[in-house]
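Missing here: one protein chain of the complex. Every other protein chain is in place.
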Amino acid sequence: MRATFGEHFRLTIWGESHGPALGVVIDGVPAGTPIDEEAIAMHMARRAPGQDPTSTARKEPDRVQIVSGLLDGRATGAPLCGMIANTNTRSGDYAQLRARMRPGHADYAAFVKYGGCNDPRGGGPFSGRLTAPLVFAGSIARALLSAQGITIGAHIASIAGIPDARFDPACVSAETLQGLQSSRFPLLSPGQEAPMRRAVEEARLQGDSVGGVIECAAVGVRPGIGSPFFGSVESVISALAFSVPAVKAIEFGDGPALSGLRGSQANDPMRYEGDRVVCLSNHNGGITGGITNGMPLVFRAAVKPTPSIALEQQTVDVTTRENVTLSIRGRHDPCIVPRAVVVMESVLAIALCDLMMDDAAGRVLGPS
Amino acid sequence: MRATFGEHFRLTIWGESHGPALGVVIDGVPAGTPIDEEAIAMHMARRAPGQDPTSTARKEPDRVQIVSGLLDGRATGAPLCGMIANTNTRSGDYAQLRARMRPGHADYAAFVKYGGCNDPRGGGPFSGRLTAPLVFAGSIARALLSAQGITIGAHIASIAGIPDARFDPACVSAETLQGLQSSRFPLLSPGQEAPMRRAVEEARLQGDSVGGVIECAAVGVRPGIGSPFFGSVESVISALAFSVPAVKAIEFGDGPALSGLRGSQANDPMRYEGDRVVCLSNHNGGITGGITNGMPLVFRAAVKPTPSIALEQQTVDVTTRENVTLSIRGRHDPCIVPRAVVVMESVLAIALCDLMMDDAAGRVLGPS
Amino acid sequence: MRATFGEHFRLTIWGESHGPALGVVIDGVPAGTPIDEEAIAMHMARRAPGQDPTSTARKEPDRVQIVSGLLDGRATGAPLCGMIANTNTRSGDYAQLRARMRPGHADYAAFVKYGGCNDPRGGGPFSGRLTAPLVFAGSIARALLSAQGITIGAHIASIAGIPDARFDPACVSAETLQGLQSSRFPLLSPGQEAPMRRAVEEARLQGDSVGGVIECAAVGVRPGIGSPFFGSVESVISALAFSVPAVKAIEFGDGPALSGLRGSQANDPMRYEGDRVVCLSNHNGGITGGITNGMPLVFRAAVKPTPSIALEQQTVDVTTRENVTLSIRGRHDPCIVPRAVVVMESVLAIALCDLMMDDAAGRVLGPS
Partner (left out) sequence: MRATFGEHFRLTIWGESHGPALGVVIDGVPAGTPIDEEAIAMHMARRAPGQDPTSTARKEPDRVQIVSGLLDGRATGAPLCGMIANTNTRSGDYAQLRARMRPGHADYAAFVKYGGCNDPRGGGPFSGRLTAPLVFAGSIARALLSAQGITIGAHIASIAGIPDARFDPACVSAETLQGLQSSRFPLLSPGQEAPMRRAVEEARLQGDSVGGVIECAAVGVRPGIGSPFFGSVESVISALAFSVPAVKAIEFGDGPALSGLRGSQANDPMRYEGDRVVCLSNHNGGITGGITNGMPLVFRAAVKPTPSIALEQQTVDVTTRENVTLSIRGRHDPCIVPRAVVVMESVLAIALCDLMMDDAAGRVLGPS
């Protein structure tokens, strides 16, 4: 249930890790929107596995076939359905997992929820593979935002506890954000790449995995997007971010650090710069009262270590109802953080499109 | 827009800080549910201002009048509308704020969004006062959950950076959670109360404010609640939590700390205890793959310091379009954290009701 | 459940016939919209009981108190809650009805659904009284539409089988529609008033009731509003129209008569009139493919006779589980059709606002 997200730019996601295909129906792409298949392929490649030593060796081309809503390179206004074939599925890897619940995975929760009828192959609909359609939807969304002068970008804020620098939230630039997109391992402090990669490789060699944090930003967002209460920008972004497997925390602006500040420190002073109102700092990450205030929008999402590890773990066998041990074989990412960067950008792009459309709906019949 | 939350246990919130009344329509209270007005009053009092030195001196009785959906002490199945009169509204306090945007508040974002037509008195619909109807709805929700053996509780995890102990997520008990509800300043380590209060008082005397963190838990939740992707438990709780003013971060289980762990540390090992499957640790906060796994559900929400402070701040006057300074007068909380404890409990209760109803809808026509 | 209607101009309705109050929360009124309390009162009076011999003698002033979302005569952009006190509720009239299910009413269906906990006084939430908040919401909606050059009006198309003339769907004018609003018994052929009133009076004297049909139109609606499939104009209007108690059929354009025509008769030929495309006929009632085509929008709704009648009826007593007879006492409308005219106008106005906002949301990020 709840395969659909959004009120205006509305996604309906479908598919499983090891089924014939997976995809997303996007309802609300404005008619006439140019669909740039090259840009889509570029973002899909950023997420695709098998391209970097931190990732699984399993290769998937992840080519998106658009089967509706497209004519002569432009969106028709009808629901746009993008489909991705699953080409590299060795179900054999997962045979024992029908019975043995993988710790840290959805296996046991899903076994109870679906009475044992869920698709256990590769985690079924719980697979990180479902983020592929999300990235496709995000690539449509970011094109719409780009036409409005909005740029989105993200970097690895930490891996295995090793930190990158942080965005300067008051003055991160579109150029910085754009630049990060061309890297498979985007960092603000390139010197941190080597120790991070070492930590991943070390975990991999030990049959283990590591997590990390992704920091994401948007610049060029005008003030006034979002709503008080249930339509807050934070509500919409977080609801979508937490649908991405392995995300366990999200913070906006200074996040939890705000809880240790005084009001006089946390409040961002404002002043006119010509006709524009700007804040002199951006502790609130571009959002006050749930609404954008014109400053760069900044959030961080914490990603737990990949639960699929080769190391032996204690678990249960729901068939025999016995306590057992489990070593997960197969090709798994020792660290999904680099591939998740574009996923978080997609979350932000999709949420912003939906919120901007909401704002428009609320204005159209208003007094001019 | 988006005054409505939930798909089954559905809230529609209305009102402003200084209007005649505020309230909430709850659609989906099962017919026949006993409505315990005393329990409601008890939870409303936990949030009400003027009861503790950390709070504003402004007193509001916050009595809820139920104007629909109730007959002979039981819910009728029709929408239940609870209304709270605003009795103590000195609008004069806020007169200058029509023009001068309060830093850290929604003022400027709302001014742009609503073209200057928003209600600026006390923050209008952005006011923390809107959490009063949320607590009312939460008190209905927690009664429904209690009948299912679920207990919810929370404590102050930190104020001004001064930490309380944390819940032991693998074995927090219903008794602990219940016990916390009777305190206006709920802590696991009572010794932390004095330093926390000192930090609040110090800030108050300096015309400043402090923030904090609230940790919230539910025990007795059965496995299988929630859905993959857009209906994840984390998605639903976070969307609601971020609609509460001043919340800027949320984390489930170990939260961001998970990003620094190895998979072998973060994965919670499972074993049978009799017929029941339990986890030996609970780093995932009772949620795996977006679905409850039967372990205690644990999250923390970070609350920024109250933005209304007496200290002089730099800001803009949108009438004169000049840079100005502002000292906010009136009665404001130097720290809203103690009053927000019951608000976070309410968030959890409401989200769980909605998710449990969703689960039921998904089962009813299934094979037995 | 489902007290909320609409995706953008969103109503949440609450209250019962004999509770303390009833009302509606309207989410999505654009900030700055002037709220004309006189116009509201005028439309409320058109629906109010006790004003015409066809109606119940029970008087209700039906004054709307706006308790949120309003400041200085303008909408603030926050949810607007309108409340109507129930002042004239003689519950005694309905005492026996707890046990004896009124034929043609919701009583038995509701008894089963709500396990006997529903509010039986005056039909509780099933009462036609709930159309009062709908008319209030409609009066807000029609003001928004009026500012866009759209006029809405309706007339009694038949009572007790006695027909009025029909709108000429290809050329009904704003003047005609406006003129109808000033009458308590709006007809295109005034000569039909006397026989209609006689039929109502005859039924009343016999302790019986009659039904009728209402024809409703909107002019000035631009082409392009609505969507294929689930967002069709007919889908949105009909969903709302059937929430009005006693409506049992709805038809657009020529309605069922279209099923007897040839395609060559039913298709409305088009031509340019200057720059504008017009249809030479309007069999499709201004809607083709679920989307407005610029012609007047026309629909008819059939209203069954009021089920509350004094004549003795066979029914069941759910307390004693016996077959019994029932004569309904109290003050009931022998014919609700005249009062329902403004209700159907409100349905059309609300649906159009929602659809126009949807259209705007779909365009905002599109290529210009």
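Per-chain numbering from 1; labels A, B and C assigned in written order.
Keep this in mind: contacts are C-beta pairs under 8 Å (C-beta built on N, C-alpha and C of every residue); 3 or more make two chains touch, one makes a residue touch a chain.
For clarity, every value in this text was computed on a predicted model and none was experimentally measured.
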| remark: Of the candidates B:Thr4, B:Ser17 or B:Thr33, the residue in contact with the absent chain is B:Thr33
| note | On chain C, the omitted chain is touched by residues 1-5, 7, 11, 13, 101-110, 112-113, 115, 123, 125-126, 130, 158, 160-161, 203, 208-213, 222-232, 234-236, 238-240, 242-243, 245, 247-256, 258-272, 275, 277, 279-280, 283-285, 287-294, 302-309, 311, 313-316, 318, 321-323, 358-359, 361-362, 366
| note | Note that chain A touches the absent chain at residues 1-4, 8, 10, 12-16, 19-23, 25, 27-28, 31-32, 65, 67-71, 74-81, 83, 113-115, 117-119, 121, 124-125
| message | Contact with the hidden chain only, please: which chain B residues? | response | 7-8, 28, 30-34, 77-78, 144-145, 147-148, 228, 353, 356-367
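The rule is simple: only the chains that are shown with their structure count from here on.
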| message | Are the interface residues of chain A and chain B largely the same numbers on each copy, more than half shared, or largely different? | response | same
| query | How many angstrom between the C-alpha centroids of chain C and chain B? | reply | 38
| When the C-alpha atoms of chain A and chain B are each averaged to a single point, how far apart are the two points in Å? | 26
| query | If you look at chain A, which of its residues touch at least two other chains? | reply | 7, 228, 358-359, 361-362, 366
